[in-house]
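The other protein chains are all here in position, but one chain of the complex has been omitted.
And then chain A:
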Amino acid sequence: MTVKTEAPAAAPAAVPRPPTAPNPKRRSWTGLWFVLPFAAFYALFLVYPTFLGLFYSFTDKSLTGRPASWVGLDNWAEALGDERAWDALWNTAVFTLYSTPPLVVLAIVLALLVNRARRIGWFLRMAFFAPFVVPVSVVTMIWIWIYQPTGGLLNHYLQLLGLQDPAAPTIWLQGETTAMWSVVITTVWWTLGFNFLLYLAALQTIDPNVYEAASIDGAGWWRQTAHLTLPLLKRTTGLVVVLQLIASLRIFDQMYLMTAGGPNRATEVAIHYIYIAGFEGYRIGYASALSYVLFVLILVVSIVQFRLFSRKEA
């Protein structure tokens, strides 16, 4: 009860603060001219396609160019009952579920390590972040080769360590259960650097006096990390997790290049199926309906992100 009454009382206090108060500006058209070029681009390449896609989802528009006609909710009904679409969404979810924990936890561990090993910090930063700027096709070319069942680097060392029978090498990218993990490992290697830098930056803003006080109290590194550092990284973790979720839901490039959705569609993800429906099946209308399902999913996660961001601003 008391909480509920507090919220509206607080709200009006924020409203009368006009954003332009410190520097009263005359209202004129001048500013619009500066904004107009971007706004025009924005309207043409973002706003318009957003609504165009929604419109197409109610038609049977085809890539072949034959005239489209209105089909109402047919595409949407078909999408909801399309098993392949659900499988693709499921695979996207599985990829997200597998890849997010290592991408968050490893990033923290590396950042903690690098933060303590500052003398070689530049080298560590470079090593962990360098893969992030490498184009996806280069990443997949290298990893496809590393994953080769016979003669590939990974199996070679697994056999050397006695972890694998040379007579029965693991089939990484062509195995229904291993393919997903293989792409996850590659993705972690490729994109971890970004999260790592986010954490490192957060660590370096922590006031050293906090630790000084803790070590005077006799807390060792482990206790300091568990009770001080990790709680202080909570906000960063929220941001990283949400950014990671959005990125994972959009997964396409690595999957397309490494497994092409196979074997047996075991790694066919949402965007890949949209691509197949639209550009291989020529069904623009249906692909638009599928896009909108994904769009709404990502939108929900993005709204969470937006709220995290705006809370930070406050």
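Basically, a contact is a pair of C-beta atoms (placed from the backbone, for glycine too) under 8 Å apart; a residue touches a chain by one contact, two chains touch by 3 or more; residues count from 1.
The rule is short, and it goes like this: contacts and distances are computed from a predicted model.
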Missing subunit (named according to UniProt) among the choices "Manganese/zinc/iron transport system ATP-binding protein", "Inner-membrane translocator", "Carbohydrate ABC transporter permease" or "NADH-quinone oxidoreductase subunit K": "Carbohydrate ABC transporter permease"
Of A:V136, A:L158, A:I171 or A:A219, the one touching the omitted chain in the full complex: A:V136
Selected from A:F58, A:F194 or A:Y273 as touching the chain missing from the view: A:F194
Footprint left on chain A by the chain that the document does not show: 20, 23, 25-35, 37-39, 41-42, 44-50, 52-53, 56, 61, 110, 113-114, 116-117, 119-120, 122-131, 133-138, 140-143, 145-146, 148, 150-153, 156, 189, 194, 197-202, 205, 221, 236, 239-240, 246, 249-250, 252-253, 256-257, 271, 274-275, 278-279, 284, 287-288, 291-292, 294-295, 298-299, 302-303, 305-306, 309, 312-313
